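Of the protein chains in this complex, all but one are displayed in their positions.
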Amino acid sequence: MRKGIFKKTVWGFHLDFYQHVNNARYLEFFEEARWEFMRPLMESNILQENGWYTIVVHIEVSYKAQLGLGDAIEIQTSIPTVGRKSLTFHQQIFKSDKKLAAEAFVKFVIFDSKSQKSLFINEEIMNMFGLNEL
Amino acid sequence: MRKGIFKKTVWGFHLDFYQHVNNARYLEFFEEARWEFMRPLMESNILQENGWYTIVVHIEVSYKAQLGLGDAIEIQTSIPTVGRKSLTFHQQIFKSDKKLAAEAFVKFVIFDSKSQKSLFINEEIMNMFGLNEL
Amino acid sequence: MRKGIFKKTVWGFHLDFYQHVNNARYLEFFEEARWEFMRPLMESNILQENGWYTIVVHIEVSYKAQLGLGDAIEIQTSIPTVGRKSLTFHQQIFKSDKKLAAEAFVKFVIFDSKSQKSLFINEEIMNMFGLNEL
Partner (left out) sequence: MRKGIFKKTVWGFHLDFYQHVNNARYLEFFEEARWEFMRPLMESNILQENGWYTIVVHIEVSYKAQLGLGDAIEIQTSIPTVGRKSLTFHQQIFKSDKKLAAEAFVKFVIFDSKSQKSLFINEEIMNMFGLNEL
């Protein structure tokens, strides 16, 4: 299964009053990693040409360890779960000591602006997200 | 049960590429509403004096309807669920037509910096969050 | 001259590593206050109907005093400066003790998507922004 790796460093403006990365900020880390995972798709322009766009319908995040100033993090992203009309990202943030800092499941649909409906997840869609790679 | 109401308008800088409020931005809306809910507690300085702070351990968000430019939203916040060592916020964002736009469950613990442990949720803690009000 | 007043409270997620509101976050406070100032204009739909949109071309911010947890702030917004093809917001953030926390000048143009040019600031534009009110 294809896995995306995105690395980042935690800086002072990522931290909040409690000197740790704020829970909402993690969502931006996860989001940046998802866009990087989808980079080939975004560069292909397929979504725009078809009038399709992704809509997040459900997010679940478990916070396991706190992140502080200077932490080098690695965000791993994959799409292990394929539903009839949805795909679900699995994402994990690891610290440099391999400790899991946070884990997310992000379920999304692909919305077709012409029919105003979500698409069924067929072979074409799975190829778009690189899900048929070994 | 005590319920907090926080109102806000969606503006252009809240929207993303898809012209809708981005999923990460909702987390900031929910967070601002939680701080407003906790306003009496924050103004009392109890947490700081005891060396306690809140840590979010789990977040679940369901996105039900999209929010766009100029939408007047109302965020309702309560704490219906009390565990042995955790509290869980229930939050809902409603549009002006009363349609539910998003729903969140945010579980948190109260961390004691002296013992480096999470506190048990006793009467004192429940009073702090106004959970014994009728 | 028309002056907009927008009030807000500083919460924990607005603060950074240094326990003060981060310089980039002020820009969001200023931006939210500008949208509130332009609320009548945004509700009228004039910009969208004409294919016009505002583009910020220059920002200058002076930070005068730090903002911390629980600070009740008031953001004052006006447009004292009108150029040939630009308008400049003047914005000030005051703390509850009337102390000036930050001051900004935000220069913007109104871009016409049809001609792909910035508009000259005529009477119609000035009326749009309420600049002819006494």
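Brief remarks on what is shown
Chains here go by letter, A, B and C, matching the order in which they are written, and residues are numbered from 1 within each.
Here is the rule we go by: contacts are C-beta pairs under 8 Å (C-beta built on N, C-alpha and C of every residue); 3 or more make two chains touch, one makes a residue touch a chain.
Note that the structure is predicted; figures quoted are calculated from it, not measured.
Hidden from this view is one chain, which touches chain C at 18, 22-24, 27-28, 31, 53, 55-63, 66.
Against the chain not shown here, chain B presents residues 12-19, 22, 24, 69.
Although one chain is not displayed, chain A still touches it through residues 9, 11-13, 28, 31-32, 35-36, 39, 42-43, 69-70.
Convention: only the chains that are shown with their structure count from here on.
With steps allowed only between chains in touch, the distance from chain A over to chain C comes to 1. When each chain is reduced to the average of its Cα atoms, C sits farthest from chain B.
With centres taken as mean C-alpha coordinates, the chain found closest to the middle of all protein C-alpha atoms is B.
Computed centre separation for the pair chain A/chain C is 33 angstrom, with centres defined by C-alpha atoms.
Computed from the mean C-alpha positions, the centre of chain A lies at a distance of 23 Å from the centre of chain B. Centroid to centroid, with C-alpha atoms defining each point, chain B and chain C lie 28 Å apart.
Multi-chain contact residues of chain A (touching two or more other chains) are listed as 18, 22, 24.
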